[in-house]
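Here's the structure, in structure tokens; my notes come after.
A protein chain is absent from this complex, but the other protein chains hold their places.
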Amino acid sequence: MTEKTAAAGDTGVDVETGDSSRGGVSGFRNDETGVMSGDRARDVATAKVRVENLDFWYGTHHVLKSITLDVRANEVTAFIGPSGCGKSTLLRCLNRMNELIPDTRLEGRVLIDGRDIYENADPVMVRRRIGMVFQKPNPFPKSIFDNVIWGALVNGYKGDRDELVERCLRQAALWDEVKDRLDDQAYGLSGGQQQRLCIARTLAVQPDVVLMDEPASALDPIATAKLEETILKLKQRYTIVVVTHNMQQAGRISDRTAFFYMGELIEMDDTEQLFTRPSKKRTEDYITGRFG
Amino acid sequence: MNIAPTQQSTGGTSGEYYAGKANLSANVFRSPKERAIEYALGFCALISVVTTLGIAAVLVYESLNFFAEVSIIEFLTETRWTPQFSEKHFGIWPLLSGTLLITAIAALVALPIGLMSAIFIAEYSPKRLRQVLKPGLELLAGIPTVVYGYFALTFVTPLLQPFIPGLNVYNALSAGIVVGIMIIPMVASLSEDAIRSVPRPLAEAGYALGATKIEVVLRVMVPGAMSGIIASFILALSRAIGETMIVTLAAGAMPNLTMNPTEPVQTMTAFIVNVSLGDTPQGTVQFYSLFAVGLVLFLITLSMNFVANWIIQKYRERY
Partner (left out) sequence: MQQNGQFDERLKQRRRKGLILGSVFFVATVFGLVVLVTLIVDVVIKGAQWLDWEFLTSFPSRNPENAGIYSAIVGSAWMIVLTALISVPIGVASAIYLEEYAKRGWFLKLIQININNLAGIPSVIFGILGLAVFVRLFALERSLLAGAFTMALLILPIIIISSQEALRAVPSGVRESAFALGATRWQVIWSHLLPISAPGIMTGVILSLSRAIGETAPLIMIGALTFIAFLPQSAMDQFTVLPIQIFNWTSRPQPEFQGLAAAGIIVLMIALFIMNLSAILLRNYFERYRAQ
């Protein structure tokens, strides 16, 4: 099951700014380490990411229908569903990546920390704050060091570069493997290492939220396990949304799961709840493998 | 044409087409007619090989006639090229420097403009504009070089003369600029191909990190396409080095070892053509000198083309 860590002396969710990324507790189980259900109300009020009545079209194709959901801070949220259900499309709506595709239309709202990311917001800044890791690792054809620091430099980073690179590679659980060869070309790394490099690169611009689009689908089982371990560690500091077609993976790493079908959000709940006692039949059919 | 199989059915009713004993061992593919056709076609394909060998053979063989009278040392180290004077000197450097000066000026014009055009067409231009720009550039590429030469001599030089004091009627600058204009489409088209073949996910990664469009283009796509871009530069410059009519008309016929673009220069190509135009008698060392110069020209352009194609091959394996 998911790990829960509470650093000593943490104040949990910062109600004023909605900033909940200074560590803090996650999860809502009463049988766990003394988290009150009162936190639940507070967390919902200050959800990290809120989607309100989102509709999305590729041309005339109505791909997402009236999606409303919350993503909570310092949790891993999984989007699952059969191919073509729109989960990746929804993910890309969360950081305005869909705008790069011509002939698309979006209605509804997406709020990060209570702020609308579409209305009166610069997409470049939005993407800075909401990072993305892609399905197939796509490091730049540069050195490992240059890959990690690239985004930070573009965004005007003025601090210590070596320190930033090391910190991000450590968070991505890649430091030990590459610390002696930071100047080597990124393309020389294995698939799993490249994906963790992409994570480190995303962390270097210090986003609030990290979106991951089927991050392990191009990786072998061992690399996948390492990646999942990394994701679990990351949620202490970041809010993570993972799209996956692998239900077991969703069960392993996520706190909450949203199930999509044909562009609609069918059900969203705590992961354990969704997988053992789903409230919708379609969810149950999907989970038990009656279609996929 | 009848493509019926050459099966023979033995007797029987006509409906039993496949029931007869077909002579499947008749090897139609290897019939004498097929073999003859294959050899004839193959022979044609070999002509291209023979052409290359012929070029090499002619250049080397006739150059030997030249080097029988002029030492290679003089050819490579002497700084005067005076085949027509009574006191003959055969140092390649004035011709080589003429070629290099013009090519350098052409590079300064074509490489930046070509690359910027490629970037604009690949990443910025809306589709409809592209449909005008690309054919426009192709038109530029289709203009005969003698027309460009005319343009250089009768338009560009008079245009520049008020601004550049001391600009000769025949000068390297006008010729170099026009040679550069001539190769812009080549740089633009090949660089555009290189930029387009940078995989889309790389650009997406750049955008996802909060970069603006110009940053993604200049700091991800262009560096990612760099080997293809450099190959395009080399190929275009090789073309510039081999260019003949523009320089013959506009740069002059005086071998001149100089880096001053306002002066007339003679390139290797212009020299070769001028020997033909003149009345140099065959069999003289002046006549054979054109083959030696041709050999140098051939080796330079050949190696540049090889390097560029090698880069393109290596680059294709990367993504």
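Remarks
Per-chain numbering from 1; labels A and B assigned in written order.
The rule is short, and it goes like this: contacts are C-beta pairs under 8 Å (C-beta built on N, C-alpha and C of every residue); 3 or more make two chains touch, one makes a residue touch a chain.
As the structure is a prediction and not an experimental result, all values here were calculated from the model.
Residue in contact with the omitted chain (choice from B:100, B:113 or B:285): B:113.
From the set B:104, B:140 or B:226, the residue in touch with the chain omitted from the display is B:140, counting the whole complex.
Only one of B:90, B:151 or B:315 touches the absent chain when the whole complex is considered: B:151. Against the chain not displayed here, chain B makes contact via residues 1, 3-7, 28-29, 31, 33-34, 37-38, 40-42, 44-45, 47-49, 51-52, 54-55, 58-59, 62, 112-113, 116-117, 119-121, 124-125, 133, 136-137, 139-140, 142-147, 149-151, 153-155, 181, 184-185, 188, 210, 212-215, 218, 235, 238-239, 241-245, 248-249, 269, 272-273, 276-277, 290-291, 294, 297-298, 301-302, 305-306, 309.
The chain not shown here touches chain A at positions 19, 21-22, 122, 124-125, 128, 152, 155-159, 205-206, 208, 237.
What we mean here is this: only the chains that are shown with their structure count from here on.
Rounded to whole angstrom, the centroid-to-centroid distance between chain A and chain B, based on C-alpha atoms, equals 51 Å.
Taken in their complex, chain B has these residues touching chain A: 199, 201-202, 204-212, 215, 219-220, 223-224, 318. Of all residues in chain A, those touching chain B in their complex are 95, 97, 100, 124-125, 127-129, 131-132, 134, 136, 138-142, 150-151, 154-155, 187, 198, 201-202, 205.
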